[in-house]
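All protein chains but one are shown in place.
Then we have subunit A:
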Amino acid sequence: MAAMTMAQALNTALRDALDADERVLVFGEDVGPLGGVFRITDGLTKEFGEERCFDTPLAEAGIVGLAVGMAMGGFRPVVEMQFDAFAYPAFEQIASHVAKTRNRTRGRLSLPIVIRIPYAGGIGGVEHHCDSSEAYYAHTPGLKVVTPATPDDAYWLLRDAIADPDPVIFMEPKRLYWSKGETDPADRRAAGFGRAAVRREGRDATLVAYGPGVPVALQAAEAAARDGVDLEVVDLRTLVPFDDETVVSSVRGTGRCVVVQEAQGFAGVGAEVAARVQERCFHSLAAPVLRVTGFDIPYPPPKLEHAYLPDADRILDAVDRLQFDDEPDVLHLDREAS
């Protein structure tokens, strides 16, 4: 057990995976001697050699296409897309091949590939460096989509992603790279690939968040507690597979739900969560499921990102709209009880 930043936890996970399995390879742009622009691959080329961790020419479709062929040939590539918006040239490779190869070969070829994508904003990045692109991937059948919110999760989710027989889009919230937390690479009890985590228990409403939204939701919950409102915070951890069970059980317990995402709202992951919650928890809900999201605009310039990013206040405003003052629907509650 040690306090690590998320960047250190990811770096440790890559090192341990390279050490544990010689089929694991790390490649991408500037991931070699430089260690990646966020230093997530720092020291790996030095320790494991250029055959195991190497720089590629600058072409994202090339990186992912190469990974497909290498996975067909028995390797387990872990590739880095330098920034969220730089991954778009690889989208055809991801949607048409990475996601579909198991299916179009009737299970005879599997592609154990991890595509790491630093994503979302909050770090003062200039244009094309701060997209929240998770919904594109989550919408594509055949891809698992993961996004950690703590260093310990970053370590274990990445180890599990690399060990997974299927392709995983591993979305790393850039602004959490330098956040610290206790991380235990020796104890996988906290590992939760495919399982959401209840980060804070509460009685009055559930905040469902993921990735960069989790610390903001926790911050909102602390503020609400000072006003006597007890919020539960669920961290999804993996968007695909989606853990209906944990989300549903939380919302049935609290009867109210706010979904938090940094991404623009329209047709986003939050819309899916809201729909799933109302489909499964309708009779437990005392208020409509609300979403707190970014706006439907291209990610703003660094000088204006504070106006875009959902913060604790925006979440608390939504919590205020959860109709706590309304008369309870007695008939409805009776139906629930019977």
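FYI, a residue touches a chain if its C-beta (ideal position, glycine included) is under 8 Å from a C-beta of that chain, and two chains touch if they have at least 3 such contacts; residues count from 1.
One rule holds in what follows: contacts and distances are computed from a predicted model.
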Practice item. If you had to name the missing chain as UniProt does, which of "DRTGG domain-containing protein", "Pyruvate dehydrogenase E1 component subunit alpha", "Porin" or "Branched-chain amino acid transport system permease protein" would it be? Key: "Pyruvate dehydrogenase E1 component subunit alpha"
Study note, to complete from the structure: Among listed residues A:Met6, A:Leu66 or A:Val259, the absent chain is touched only by A:Leu66
Practice item. Please pick, from A:Glu51, A:Asp227 or A:Asp325, the residue that touches the omitted chain in the full complex. Key: A:Glu51
Revision key, fill the gap. Of the candidates A:Arg116, A:His129 or A:Lys144, the residue in contact with the absent chain is A:Lys144
**Study point:** Chain not shown, touching residues in subunit A
**Key:** 51, 56-57, 59, 61-62, 64-75, 89, 92-93, 96-97, 101-110, 141-142, 144, 165-166, 194, 240-242, 244-245
